[in-house]
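Data first, discussion second: the structure below is written as structure tokens.
One chain of protein is taken out of this complex; the other chains stay put.
Each chain carries a letter (A, B and C) given by its place in the written order, and its residues are counted from 1.
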Amino acid sequence: MFSFDTQVRVRYADTDQMQVVYHTKYIEYFEVGRTDAMRHIGITYKNIEQSGLVMPVVSVDCKFIRPALYDDLLTIRTSLLQLTNDHEIEFHQSVYNEMDVLLCKGKVVLYFMEKSTYQKINIPTILFEKLEPFFKP
Amino acid sequence: MFSFDTQVRVRYADTDQMQVVYHTKYIEYFEVGRTDAMRHIGITYKNIEQSGLVMPVVSVDCKFIRPALYDDLLTIRTSLLQLTNDHEIEFHQSVYNEMDVLLCKGKVVLYFMEKSTYQKINIPTILFEKLEPFFKP
Amino acid sequence: MFSFDTQVRVRYADTDQMQVVYHTKYIEYFEVGRTDAMRHIGITYKNIEQSGLVMPVVSVDCKFIRPALYDDLLTIRTSLLQLTNDHEIEFHQSVYNEMDVLLCKGKVVLYFMEKSTYQKINIPTILFEKLEPFFKP
Partner (left out) sequence: MFSFDTQVRVRYADTDQMQVVYHTKYIEYFEVGRTDAMRHIGITYKNIEQSGLVMPVVSVDCKFIRPALYDDLLTIRTSLLQLTNDHEIEFHQSVYNEMDVLLCKGKVVLYFMEKSTYQKINIPTILFEKLEPFFKP
């Protein structure tokens, strides 16, 4: 299993008039989590796009449990429960506040695709090799 | 069953560098759909908040099927498959482009809560009564 | 002089915890105004990009006078005080609520540029010709 934590500070722009974080913002934080998790293992999503691939999000499931508040320093946890070897990768993601209360959890599925043709392709070797060590018994 | 269609024009701000609509934006469009659907039956979400309630989103499930593009005039379909009589309401939502291609579909669950206490309450009578005629056999 | 009014309904996502519209959102509404103004005279910004040009925003000046509220139906006024014949176009923009109260006004300058080289170019002839009749004495 692979898991990585990153932090995001809630901006004023992220709140709504219910005085909590607007629900779609957590899903944007998820992306920050995925991006930082990839950077941590030595590959950036920017590199991936530069190599002629894209990774569109194809589904999001998300439960909003407790509200995040303005200026909260949130922890975004990004995990892979298994290593993919096809065109689809599934991230489990969750958000905690500074008291370690779970605010939100979800699952985000992305495809690997060729940028020029939008054909599905298998996970790039370079990414597979970076992830493989986390799934060794 | 209750169903209502509303339209949203894709803004430049809604696109990302993949040159399609950023995935969380569809979930924001869903909210436009719910708001307009409620206005159509004679009740606004603004009224609901003014009467001392809030309706936080507690879950979102969403599949992204085909991309929406800048300046597309999208149709947002908002449906209730059944009438709730408790604290939870489940909307089915989908997005179509001008060629009537399904771009995205999802399910959004909201709670009815008292604004001052964040206690769950049952659907307000006024909203229930507006919806009831759509579910008469 | 050329002037065009369009309408925008304030979304929940546009509000912040001050319970008013977040300040950068008005500047996004300005873009909706410019886009609809261009569509009204028979040319879309989408067409302009398809013809190989881009129109990046190079400056924004904006005064926020009164707050817009959730669900307000705003009028966005987009005006050109003079017709440009060079690489720069200056829009005057303002936002009014349903009681015709001025909420915000600003000035937005954009450049005409070649998409492939980012070289400044003069206003495209097709746009100039659409605008010219509004500036005839």
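Keep in mind that, in the parts below, a contact is a pair of C-beta atoms (placed from the backbone, for glycine too) under 8 Å apart; a residue touches a chain by one contact, two chains touch by 3 or more.
No experiment lies behind these values; they were computed from the predicted model shown.
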item	value
Chains shown that the absent chain touches, full complex	A, B, C
Hidden-chain contact residue, picked from the options C:V57, C:L83 or C:I121	C:V57
Footprint left on subunit A by the chain that the document does not show	9, 11-13, 28, 31-32, 35, 44-46, 49, 70-71
Touch list for subunit C against the chain that is not drawn	17-18, 20, 23-25, 27-28, 54, 56-65, 67
Where the unshown chain meets subunit B, residue by residue	12-13, 15-17, 19-20, 22, 24, 70
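By our rule, only the chains that are shown with their structure count from here on.
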item	value
Centroid distance [mean C-alpha coordinates] between subunit C and subunit B, Å	28
Residue numbers of subunit C (touch at least two other chains)	12-13, 70
